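Excluded from the complex is one protein chain; the other protein chains are retained at their positions.
This part shows chain A:
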Amino acid sequence: MADSVDVSKGLPANPEKATLDGKNKFLGMFVFLAGETTMFATFFGTYLGLRSGTADGPVAADIFQLPLVFIMTMILLTSSLTSVLATFAMKKNQFGKLKFWMWMTFLLGATFLGLEIYEFVEYYEHGLGYTTSAFASSFYTLVGLHGAHVLFGLGWILLLLLRNRKAGITLTNAPKFYAFSLYWHFIDVVWVFIFTVVYLMGIGG
């Protein structure tokens, strides 16, 4: 069990998987993400099925602003990189670096979310309300669900950082940071699909 392992001589090579508790969190997170994948797939399918159902409202090519979305994509991809750097620091037992890169991840994620809110407001002002058409509903639902996941991830990492601000890296919190970074990569991968399926296909047909 997590609290009976002696870490006075330094951390093991993979602190996130060194205890049964950590192994459970690791596997549990992967299974959870498998379920999330299926859920997002359903929303993607819905979007693909309904994206031509614009009902006299704006179509994708009228309103999507690719430059803004490109910047958002870059920011989110970078935040995945910083979370990788954080887990590298964790494996080397560098707590300060872990915290620094996790805070960077938080800031980049928050910037992304801010830009997404700005984007939605812009589209709304261009006449794409949530109830305008089936296309609008499925677009906002799919992208908004991703945004909600980003928001949830931000709250999660914030709580982790606050609670462990003085703890150092232990076999108890290493799996938690690691599980967060898995979640964060997942969000990033989903966004890559959104960028392709929603925005690029929306502009290019």
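Going forward, a contact is a pair of C-beta atoms (placed from the backbone, for glycine too) under 8 Å apart; a residue touches a chain by one contact, two chains touch by 3 or more; residues count from 1.
We take it that contacts and distances are computed from a predicted model.
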| item | value |
| --- | --- |
| Name under which UniProt lists the unshown chain, selected from "ABC3 transporter permease C-terminal domain-containing protein", "Hydrogenase maturation factor", "Cytochrome c oxidase subunit 1" or "Peptide/nickel transport system substrate-binding protein" | "Cytochrome c oxidase subunit 1" |
| Of A:A136, A:L154 or A:I194, the residue in touch with the unshown chain | A:A136 |
| Identified contact with the non-displayed chain, of A:M39, A:A61 or A:I117 | A:M39 |
| Residues of chain A (touch criterion as defined above) contacting the omitted chain | 1-5, 7, 20, 23-24, 27-28, 31-32, 34-36, 38-39, 41-43, 45-46, 49-50, 52-55, 130-138, 141, 155-156, 159-160, 162-163, 170-172 |
